[in-house]
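Just one protein chain is left out here, and the rest sit where they should.
For chain A:
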Amino acid sequence: MNHNPQSSDGKHDDDSALSDFLASLMDYTPTIPDELVEHYLSKSGFQSPDVRLIRLVAVATQKFVAEVASDALMHCKARQAAVVKDKRDKQQKDKRLILTMDDLSKSLREYGVNVKHQEYFADSPSTGIDPASREE
């Protein structure tokens, strides 16, 4: 009805934007290689002769990983800022930004991925227990 001509124009625009985007994807080489993406897509049963779709999936994955990494970076920087507040002399030492399991699990939790890292590993079940209770 009223929306039809507008929506059809809009659709044309969207279509053209999408097709332009797919064409531009062939120029932009994502960091994640096509071969890796193709390998896992074929493992999942995904079948397509179009290379642009592979590129699209690669770009989408790169975006996802970048988002997770940037969230982890935020957590890392926040932690360092908190430490610096307590002891000013540590400002010089903790400049290096390192991706740790702690930050990663915090950022992944928002994406629905629950990652729990082992705090420590013990030799036997009774490690760390009071000697008195260990004998029992």
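In this section, contacts are C-beta pairs under 8 Å (C-beta built on N, C-alpha and C of every residue); 3 or more make two chains touch, one makes a residue touch a chain; residues count from 1.
We adopt the following convention: contacts and distances are computed from a predicted model.
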Protein name (UniProt record) of the chain left out of view, among "Transcription initiation factor TFIID subunit 8", "Centromere protein S", "Large ribosomal subunit protein bL17m" or "Origin recognition complex subunit 4": "Transcription initiation factor TFIID subunit 8"
Chain A, residues in touch with the chain not shown (by the definition above): 10-11, 14-15, 17-18, 21-22, 24-25, 28-29, 31-33, 35-37, 39-50, 53, 56-57, 59-66, 68-70, 72-73, 76, 96-101, 103-104, 108, 110-113, 115, 117-118, 121-122, 125-126
